[in-house]
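All protein chains of the complex are present and in place, except for one that has been dropped.
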Amino acid sequence: MSSSPILVVKNLTTTFITGRGRLPAVGGVSFELNADETLGIVGESGSGKTVLSRTIMGLQPRSNVELGGSVQLLGHEIVHASEDELRTIWGTEVSMVFQDPMTSLNPVMTIGKQISESLRVRLGMSKADAKVRAIDLLKLVGIPSAEERYDAYPTQLSGGMRQRVVIAIALSCSPQLLLADEPTTGLDVTIQAQILNLIEELKSKEKMAVILVTHDLGVVATRTDRIIVMYAGRIVEMGRTRDVFFNHRMPYTRALLESTPKVSNPSHTRLITIPGRPPDLYNLDGGCAFAPRCAYATDQCRQEAPSLQEANSDGHLFACWNPLPVGTSPLNQQNSNEPNGASNEQ
Amino acid sequence: MTSTIENNEVVVLKPEKKEPLGVFFWVCVGWLGVNLLAAIFANFLPIWGPQDSNNYVDLNTGPSFSHLLGTDDLGRDILSRIIYGARVSLGVSFGAMFLAFFIGGIFGMYAAYRRGKLDLILTSVSLVFLAFPSIIAVIAVLSFWTPRSILKITIVIAVTSIPLVYRVIRAATLSAATKDYVLAAKIQGATDRRIMTKELLPNILPTAVSFVMIGIASVIVVEGSLAFLGLSTNVTTPSWGNMINESRSVMQVNPWLVLFPSLAMCLLILSLNFIGDRIRSYYDVSEVKL
Amino acid sequence: MIKYLGRRVIALAVILTIVSFGSFSLIHLLPGDIATVILGTGNTPANRIALYKQLGLDKGLFSQYSTWLGNIFQLNFGNSFIDGTSVSTTIGTALPIDFEMILISQVMAFAIAIPLAMKAAKKPNGLFDRIATGTSFTMLSVPPFIFIVLLVLVVSINLQIPGTGPASFVTFGQDPFHNLVSLVLPSIVLGIGSTVVYFRVLRSDLVSTLQEEFITMARSKGLTRRRIMWRHAFRPSSIALLGTAGLNIGGLIAGGFIVEYLMQIPGIGYMLILAINKSDFLLVQGIVMTIATLIVLLNFLIDFLFGIIDPRITRD
Partner (left out) sequence: MSNKKVLLEVRNLEVNFKKAGQVVSAVAGLNFDIYEGETLGLVGESGCGKSTTGRALMRIVEPTNGTIVLDGKELTSMKGRELRQERTKMQMIFQDPISSLNPRRRVKDIVAEPLDCWGSAEGDERDRIVFDLLNRVGIDPAIYGNRYARQFSGGQCQRISIARSLAMRPKMLICDEMVSALDVSIQAQILNLLEDLKEEYGLTLLFIAHDLAVVKNVSDRVAVMYLGKMCEIGPSDLMYDAPAHPYTKFLLSAALEANPDSIQDNEVLSGEPPSPLNPPSGCRFRTRCPFATELCASQEPLLTEVTPGHSVACHYPLTTVKA
């Protein structure tokens, strides 16, 4: 864990300029990522997690977007880099797996071509070499009869197989960082488990760092070293996975955990809900964005946004004026059937 | 009853993210309105008669105070002839499109909602007709079906447009009919007729209106072409096509004779196309692919 | 693919049969008696019967149709009632002129529309896009017959460029240079009309294709913009372009007559108008049948190209 960071994000902001005004999709995000780490970024829709991952990648469109802060990836500054500069990093140093494998593959190109294209363009391989390597990659990601599938079109494959192809493309130029944006959303549970296991396995095999962006706490619970929880474009809690699950201090993290149904719950368990809806990013006032939905909110919360503060020396940070006591995570009392004290229903 | 009602939500309504239709749209609508009104009330307008030949005083003049757009080689007032000519262009095009939509639209909607054999048959038939160039059919039929009248021209153009209208409305209905709200209406006990009028019709209306506008514009062109071939109305009835065609021979002497009716036609087509295009993008109707 | 093409061939045969029957029955839609139309009034009954026999009209409808169809398969459309020339010969001389004009106009249209659409689609609603889209909209509103009349007014009459006016057509065989000069204005009219349509279709399709996730994916692979545009975006978008081109070229075969008529270029459309004016019904029939067949074949070709471009189509 003490190896030098490959990714340093400092005070990153992404603001969209739209017809309705300024939309601060990501506001002041800072974190670091080590070479052998798996980092989870969790948040609901509109929390800015996808925008964040695309900004880190440098894929955000340039028109009507204002970027601030810095993203240092293996010594390259991403934020204000031109597309020409970024192109030298994409694929070889960082690559991305997208949410929907159906739309992220070109429907009129064979999957083999889509893999070997990267190899030929980026690594200058010959056509024959690229094909051999592409078939190896297909085998690596677990596609049966890879030689025949080389000439298949994306529509001829199932969703799980398509996502494997996308992963093969992402890995084709041996990147050091893999950004996976909701890689298993829309896949069935058994296929989801296969894909997550595959990413985990390839991570250690290819020695790369992984950022796993998801809305599902289950996806990050056992497969990440650290977790970032996002709300309204900001980091509200960040720390080692166990700390976030067991020692979280930010009420939103708890609320997220409590409103997630669990297989281990007895039937007809009443979920503890967060009232209201995610905030309208156009109209954020000065206070904590979660305050309107938070049971513990005070006047201070409504007026002044809390900044990240340290919970422990292990890099566990949270942004809250009235943090929850340590060790009150619902996961610690799972076997007691008593209703949770911190009900925030109104 | 122990109330566990969560407080009524503070609903954050999504803003209507549409950009407004725009000034130019309303200019176009206004222009279309001016054309329609002028055509309808031509008899009551303070203008020369379309056949008044002025005792051969002012022949082939350019624009002047007494003749705002000039006169032709018989001394007839161009403005007046353009306004009366609008009757032919607008009459034929509106008539043909409404007729085509009445028949093709109903069939298209019904076929797309019901699917099955009827849809299969109607769609195959429409495909066959679409393979046959409709302009050729129009010319062929009109050249054999004499004597010609505005009504006949309207009917022939309408009939040859039905397959296309059918396809457009069918495609629009199909995309609406596969939505869950149609199923929802069905399971609440709505009759097919109710579903078609209350659920589907409001959703295909933007497509239909948009296509009517573009259709009218293209019928104006078709009618103009027919006039050139002498297949449209009687030469003595002014129509824009007739006017342009007749004055080609004196183009060198008096270019106004060609320019003004051409301008009238182009401006109206531009307005219609623009209205249709804006309606389509305003209501976010994707272009119907045939 | 074979199954897909097989189905298309069957559809092709069915459509051609129906179209041929439609063209055939045109002659029967004539009001009044054909012999009166051809021979005029005041003819002896014997003459009428002779004509009926000559045309085969004394036989049953079906036998007439099969004879007619059989002849057509040998490219024999009969001889004109009016001047006795072979309909096939007339069509054979006229068609190449149309092909020439369509070829010139389409090369021009694709050469202009594709790069413009690509440039416009790169920045939707940017300055270039607004100008190009606005111009295309204006051009779209000028009917071809107005366009050609105005061009003649400016180029042939005002600028007095020789050989560009109406009735200055010479065949390619006679004089290639003057042939091309005489086709400049009509080709521009047809070409600009097509350019506008192709530009609009390709632009809007490219704009939506460029927003697809697979384009972002291609970017994240580190491919150049140029490669992404041509290899990843153009190919899926070209389906819409191709479909439009099919309809448009069909429209030119059928609708080019107005330009030909005004410029007095003896292409198939002009021949059709002349035949209609002279009541040369066998020629009308032959031309209608030819145009319909060409359009059906064109559609088949487009379907075939669809199948090559997009593998999804052949496997539905």
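By written order: A, B and C. Residues from 1 in each chain.
One rule holds in what follows: a residue touches a chain if its C-beta (ideal position, glycine included) is under 8 Å from a C-beta of that chain, and two chains touch if they have at least 3 such contacts.
Since this is a predicted model, take the numbers as computed values, not measurements.
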{"item": "Chains on display which the left-out chain touches in the complete complex", "value": "A, B"}
{"item": "Among A:P107, A:G218, A:P292 or A:G315, the residue in touch with the chain that has been omitted", "value": "A:G218"}
{"item": "Identified contact with the non-displayed chain, of A:S174, A:N265, A:T298 or A:N312", "value": "A:N265"}
{"item": "Candidates A:V65, A:I191 or A:L284 - the one touching the absent chain", "value": "A:I191"}
{"item": "Touching residues on chain A - with respect to the absent chain", "value": "44-45, 158-161, 188-194, 197, 215-219, 221-223, 241-242, 245-246, 255-257, 259-275, 277-278, 331, 334"}
{"item": "Contacts of chain B with the absent chain, listed as residue ranges", "value": "1, 4-9, 11-16, 179-181, 183-191, 194, 198-199, 202-203"}
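Keep this in mind: only the chains that are shown with their structure count from here on.
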{"item": "Comparison of A-C and B-C by number of C-beta pairs in contact, larger one", "value": "B-C"}
{"item": "Chain A-chain C separation of Cα centroids, rounded to whole Å", "value": "54"}
{"item": "For chain B paired with chain C, centre-to-centre distance based on mean C-alpha positions, whole Å", "value": "23"}
{"item": "Residues of chain A whose C-beta touches two or more other chains", "value": "none"}
{"item": "Contacts with two or more other chains, residues of chain B listed in rising order", "value": "none"}
{"item": "Complex interface listing, chain C residues touching chain B", "value": "11, 14-15, 18-19, 22, 26, 29-31, 137-138, 140-146, 149-150, 152-153, 157, 204, 240, 243, 247, 250-251, 253-255, 257-258, 261-262, 272-273, 276-277, 284, 288, 291-292, 295-296, 299"}
{"item": "Chain C to chain A touching residues, read off their complex", "value": "123, 212-214, 216-225, 227, 231-232, 235-236, 309-312, 315"}
{"item": "Chain A residues within the chain C interface of the complex", "value": "57, 59, 63, 83, 87-92, 95-96, 98-100, 103-109, 117-118, 121-122, 153, 155-156, 166, 169-170, 172-173"}
